[in-house]
Every structure is written in structure tokens, then in C-alpha cells.
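Shown here: the complex without one of its protein chains, the others still in place.
On to chain A.
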Amino acid sequence: MSGDMDDILLVFFQECEEQLQELERGLSALSDGESGKETINAVFRAVHSVKGGAASFGLENLVRFAHVFESSLDGLRSGRVAPTPEIVKTFLKAMDVLSDLVAEAQGGATVDTARIDESRAELQAIIGEGSGTAGQKEEETVPADFTPVPVDFEPVMADFDFGDFGFEEETPAEAASLVVTFSPHTAMYDRGDDARNLLIGLADVAVAHGGASTVTCETAALPALDALETEKSYLSWRVVLPAAVPEESVHTVFDWVSDVCDVTITRDGGPGPSGGEQPAEEQAAPAEPEQPAPVAEAPAPAPVAASPAPAPSTVAEKIMAEMPPAPTPAATAPIAAGNAAATRRPVEQATIRVDLHRVDDLMDLVGELVIAQAALESIGQREDDAQQEMIKRIASMKALTRDIQDAVMAVRAQPVRSVFQRMQRVVREACSMTSKDVVLTLEGEDTEVDRTLVEKLSDPLTHMLRNAVDHGIESAEARIAAGKSPTGQILLSAGHRSGRILITIKDDGGGINRERVLATAVKRGIIAPDAVLTDDEINNLIFAPGFSTAATVSDLSGRGVGMDVVKQAILGLGGRVTISSVEGQGTTFCLSLPLTLAVLDGMLIVAAGSTMVVPVSSVVETMMVNHKDIYMLPDGANVVSIRGACMPLIPLASELGLGGGGTASLSEEDVILVVENESGARAALIVEDIRDQAQVVIKSIEKNYRQMAGVSAATILGDGSVSLILDVPALVANALGRIDTRPSDVRTGLAA
């Protein structure tokens, strides 16, 4: 039984996640001044769904907060409150609290009650502001007796609420009220659910659509006390909902119990509450105020309700509150273990939602594969010119395999939106901690990347955005003094570029103060005091372990581990970070990541007699060497002039330490590969031969061996031999560093 429950809870939390994303999207739209009815309704729906779901699981903290949130949004929906920037800000803050409460219910860190209270007070201020006469709703501070939206009493409803709701046009004028009858099975109580949760859900739905529910209880099946089996369900209910209620929202209420509860939903003839219900009038009123009850007194469902109301000791709570906003589950585990919630924490969800058509495409391709396989088989049985036929079939098989691979990748692909939207919150929190005003603009959220990448991007991006707010953007005074708008701008964008995904974080802050960076690096012993570095190298110092320029260590960033960790995380994903910074104008971080972690198109080349793979995406062109185009620089390095452009020449074999006499032994047969890194810098690789082009499966060399300079991974070729995949950007960076006339020893550490 508890297994079932966990599954259902898991679904609930997944839906919460989606609703929260929806909420975030809606609120962002609102803050951009897009206050259309659709947007507001979407926001309202999102909060309402979270509340509804939470109520059926007895997650009282969540319900209580969601309810206040919903009520305040209602003011917005009915036009009593205008979505001014301040109000949207309050909503955004409330959303953060709400998502933390969801996380808490999921077994995450306990949310600081002061924060909840603060946010709730702000929401209540909005409710108070919007409702004027209905100011009594301030009672909601005491959740036990909060009376939700004053729609339950007919006169009040007529006064202001009803006419304002944005749903009229969705409802046919002569709509009939919705009659829901349900009788819970005994199994529903077994499962820990309770009929009252369903009734609360229905009352909620009614309120959300500007009416009240009318409940009648069918007691005929109830036996005498001595014949009564306490765990058996005897009662059934008939609930009349306002005509405006769509059937779907009723289905939502019964979603969790559809298998253990008989439900019928019918439209009753005639508008308005059905006249047949005798006790309708008197019941409608108490029905609604009851709604917040679970909030006040954790509802019955034993197995579920027992856990979500953890009462952590104040110490634990304090620790939680002081932890960074996104602690890993592992980090909180020892503390959370104390309360029952920990036992309920679902395993990290290992499912994805995929568009059906993508799965269909995949299915089609697999069908084709079966046909191709059959064709190959029939060739094997034939005698005449089988060879040629075979080659033809294998070619089509190859195309098919590639299509299937693309289709599988498409299934795994997810838009980066989910991560990007989380960043809004990171920036918001960073802003409030540093009292700066920063607007984060997102671009290219629809860019799709492999799911594993999406998840792993979250931490590095969080670090980088915090850094951008904390160190990048100057204080408002400094900005005004520099002639900029007091509001800082950060742009977070994603896009595809030559087979990789490029993520840029651009701020319009003060830029990197290179002098200070250099001074700090010398002070920390990261570089020698007499080292001479290029601007780029100085910029890269901020990724050095143990580096932190902040004069004082702030709460937010500046522990001196952040950027180092970021770089490691990105490198671990096969990506790279580059920085460009203009003093006084801002800093841009570019993360370049592989589209997939599994397969790449490679060019098979030969260097020092062994076959290696160069990612095709980084090869610009190939050509034969012409000796008279090669020039030697004073320090002994070579450059090659290709159509007038000079670029460093890299003899691959000697670069990788595989012998070979460098450029001197350049033979006429050698081939030049012009390669490019993501920032557009080019170099010419000298290789002995180009063998083939093939798709190769990436095998991590770091995991199986160790990191190697100039090599990003390894692969197994068709003939079974192991081959290295070259890290072109690293080679290019290294070579570009080398044509500098400065000593290269300071650089080697940075080039990776």
C-alpha cells in the first residue's frame, strides 16, 4: 500500500514541478507587463493545482501557503489588484516559498517559518488591498479560521466576486450545474485517504469558479452501530457544483482515488444550484469554511499525513535555514532523517516526458530496421552477385542506424528551459542578498540538449549567476556614477553552434578588474610575482583553485571554490568555459558543451602511426601542405599562411609527445587540418593521413584512466582498436599561447 502511495506521490511531485514551471513562466510574463487574462488564469491554475493535490495528500504546510497565495492571486484575476512590479515581486517571492515547501514535502530542507510568514503577510496585504470591504479576510493569519474567498454567501457573491471572474465566456449561458456523486470504497480509507479530502477538493473547485458546493450525504447504507465495521465505507455523497465548473477540474479531484472510489459526474438540468437539495442553503455555508480545516489540523490519512508535518528541532531548522538555497539531498539527509519525511523522499526521478510523435518516429525506424535485417538475411541465402547487393544493403542499414540514433537522442532531448527558469530565482535571491537590482533575460530556452546535460547544468549555472550578481554587477551607486542604468542586466542564452551547445552568461557590470585579479593571484601564490600574462590568461585566473577576489567573503559567493568547481563541472561534461571581459562594460562567460555525451562524428586521422579521432565539428577544412607557406617565428614556432591568414602550425605527433621531429620533418604527404575552437580561433594540425569519417561512441578516458592534455576521450573503432579523440580547442588554445613570445611555463597550467 505504501508503495502505491509513493508512486502516486511521485506523480504529484512531478506535476508540482510542472505547475511551478508554469507559474514561473506566467509570473515572468506578468513582470514583462503581459497581464492578459490568459496569463493570470494560468498562474492561478498552477497554484490551485498544487494546492488541490497537496490537500489530497494532507501536506498541510503546502496547502496553507498555497491557499493564501491563491486568494491573493484571485484579487489579480478579478481585477481588484493591478499587477504592479511590487506585487509581481511579492508573487515571485511567494513562488519561491511555494517551491521550497514542495521540496520540503518531498523530504527536502525544512523551510524557514519566518520566511513563510513574511511572504504570507505580504500576500495578505495584497488580499487586504484588493478586497476593501472584505478586509476581514486578514483573519487568514490564523489559518484555523480563515475564511477563503467570500463567495460562499450568496449576497456577497453577487456583490463583487461573481461578475468579475474570467470564466464566464467559457461557460454556456444556460449551463447546468454539475452533479458529482461518489461513494468511496473501503480501500480508499485503507490507503490513508479520506472522503473529506475529496469534499474539500470539490469545495475548492467550486470556490475557484466563483460558487459554492452543496453537499448531501447518503446515509441509507449505514447499519446499526453493532453491525458496523469500522474500517468499511458505507456513506456516499452527492455534491452539486456551480455551472461554471468544468468537468475536468472535478476529474482532477478524483485523480488520486479513481480506482478506489465510484464517481459519476452529470450535468443537472437547469442553471443554478439544483432546487432538489433541501439542506442546500444551510450546508453551502459551512461547507466552505471547512475547506481550510486540513490546514489547521493535519487530516486523517494516517500514513501520508503522519509524515509531511515534520516538526524539526529548532536547531535542525536553523541549520536548514542557513544552508545554501539548493542543498543536495545528500547534504540534508542526516538532518532530515530525524523526521518521518525522509522516509518518503522519492528516488531521484528517472523518468522523462516525451512527445508521443518522437516515440512514434522511433518506432517507425525500428520497423525499418527489421525490414533491413530481413533483406540482409535473404542476401545471405542467395548465391549470385550477393556481394554487391550486400554493400548496398549495408549502406542503407547505416543510414537507418544513424536515423535511429538521432531519434533516440531526440527522445532524450529536453529544452534547457527548466534549468534556465530556475535561474530567475537564483538571481532574485542573489539580488535580495546583495541589495542589487538585476534583471535576468533568458534567450533560447527552447534549445534542446541531452537530458543528462540539462540536469548537470544547474549547479554550474547557479554558481556563475550568483557570481555575476555578486561580483559582476556593481552597486546601484557605482552604476549611476558610471553612467549606467541602476538596474543591472544579465543575459543568459543558449543556442546550437556547430554541433555543440553554447551557453552564454553576459552581464553589463564592471568587468574583470585584471589588476586586482593579478595582484590576488600573486598574493595567493597561484602565479609567480614576475609572471607576465595576457589579458585572457588573467581572466582565466578566476577559475584557478583557491582564487577569490572579493575583498570580503560574502554569504553568496566568494568562498573561493565557486568558479573552480564550475570549471571542473563543465570540463566533466566535455565542455569548456571561456571568458571575455571589457573593463567597465561587463563580462561574458561562454560555456560550450557537447550536444550529446554519447556519440560524435569524427574524422579518423593518423599521427605518429596511430589512428586518432578529430571531431568533424571542429574541422574547418583540410589541405595538403605547401612548404613555402610555412614561416618560422623568432622563437622557433611555425605559422602557416592560408589564403593570407596566418595560423599556428601544430605538428600533432610531437604535440602529443609521440616523437616526430616537429615541423622540421614535415613530409610532402602530410595533410593539414584547419581546426577551430568555439570562439573562432583557428590552428593548423599537421597529420600524416586522413583515413575515414565515422561516428564514434565516446568512452570517457578520465573515468577509466585519467585526464590527458589534448585528449578529450577515447573510442573503440569498427576494427576493435582503441583510439583517442582529440581535444581540439585545448590544442588550439595551447598553440595560440605558444606563438606568444613569452615564456610558456606560466601558461601550461591554464591552457587546459
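Here, a residue touches a chain if its C-beta (ideal position, glycine included) is under 8 Å from a C-beta of that chain, and two chains touch if they have at least 3 such contacts; residues count from 1.
Here is the rule we go by: contacts and distances are computed from a predicted model.
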### Summary
Among "Ferredoxin", "MlaB-like STAS domain-containing protein", "Helicase HerA central domain-containing protein" or "Transporter", UniProt's protein name for the complex chain that is not shown is "MlaB-like STAS domain-containing protein"
### Query
Which of A:42, A:62, A:92 or A:200 sits in contact with the chain that's absent?
A:200
### Query
Which of A:10, A:125, A:187 or A:217 touches the chain that is not shown?
A:217
### Task
Go through chain A and note every residue touching the omitted chain.
145, 184, 189, 192, 194-196, 199-200, 203, 214-217, 219, 222-226, 228, 230-231, 233-235, 237-239, 279, 282-283, 285-287, 289-291, 293, 296-302, 305
